[in-house]
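Take a look at this one; I'll ask things after.
For this depiction, one protein chain was excluded, whereas all remaining protein chains were kept in their positions.
Coming up: subunit A.
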Amino acid sequence: MPRQPPTKEELEARKIVGINLETITNVHDTNYPGHYPGEDHSWDIEKFKQEFSVEIHKNDPYEASFSLIGLDASIANAFRRIMISDIPTLAIEQVFLNNNTSVIQDEVLCHRLGLIPFTAGKEGLRNFVEWQAKPRETGEPADCRDSDTFQLELKVRCEHNPDAGPHETDPTKLYKHAHVYARDIKFNPVGRQYEWFTGENAIRPVNPDILIAKLRPGQEIDLNMHMHKGVGSDHAKFSPVATATYRILPVIDIVEPILGRDAEKFQKCFPQGVIGLEKVTAEDGKRDSRYLGHEGELKAVVLDAMRDTVSRECLRHDEFKNKVKLGRKRDHFIYGVESTGQLESDDIFLQSVQHLKAKAKTFEKQLVNMVR
């Protein structure tokens, strides 16, 4: 007997992870060859092209949100991991302290400096900046080049402000340079760095108001810094993202009508904007006999399941028992990418895709050598 191919509804149902009060069901992807007799789930790029889609919800330089639909978790997770630890950025890597008489210890100060996010002209970052050369065989560091080392300087001395009033108590008015901010860091370009990083393209802190240290009259910070290119897997300061996350799309299925006071209570079980209240119309009654006789009452409808946090609160109340089914759509990933400011959020994602491709490509090449 020939098998019936799965219906559209069945294929959609396979994508839903069931969420019950205490348990979850159907957690694994089953779209592998050999799982369903008579069905072909082998890799097909054309099929993938048809089924895969992207929706962008927000695309600001420092924060982007988008959905990738029709992907496996292993791929989605690869992009996320690459964004966090494999996309290179510039950060302060070496600090040469000439003088530090502030109360903040040398090593703590250096650590703080390393974590300050910097930005610069995108063209230069993309086309000019190179990896620092590896140390020589003898162990001494390789020569610095204008394309891999960027010099910064921080030289601040705190002094009494002669113009301050006699009863002034605010240290920022009483003294000059009582607070050292990221904007006090000066970039000293050399060589070809003038071509790429001048004017509005200069290397500068993303946020000039980051407080680095506090000083009192007579105290001084005088140091030089070198920036290098690095990756997040080496040190978190090189990570281009503050956060890169995804969550799976929540699904709320109201199986039985929820009406009147129950509907209002149901709405309160979810974050704002997830559940809406609508009046039951005569048409509802015609369409679905369960609404007959309830015209004019309020009914609960799903407005925007994406905003749900899947708290399962609604499952704790007996009045909604068997009236609602919670789930998540396994192949719908809602990404949230927040850039630290050096690269734009959408660019970080695109780089992660290129990075994964490059990884596969290099190993494909190496495979030829391995066989030979």
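The rule is simple: a residue touches a chain if its C-beta (ideal position, glycine included) is under 8 Å from a C-beta of that chain, and two chains touch if they have at least 3 such contacts; residues count from 1.
Note that contacts and distances are computed from a predicted model.
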| item | value |
| --- | --- |
| Omitted chain (choose from "Trafficking protein particle complex subunit", "Iron hydrogenase small subunit domain-containing protein", "DNA-directed RNA polymerases I and III subunit RPAC2" or "Translation initiation factor eIF2B subunit epsilon") - UniProt protein name | "DNA-directed RNA polymerases I and III subunit RPAC2" |
| Hidden-chain contact residue, picked from the options A:V103, A:V190, A:A236 or A:L350 | A:L350 |
| Interface with the undisplayed chain - residues on subunit A | 32-34, 40-43, 45, 48-49, 52-56, 59, 66, 68, 71-72, 74-75, 77-79, 81-82, 86-88, 126, 130-131, 133-134, 136-137, 147, 346, 349-351, 353-367, 369-371 |
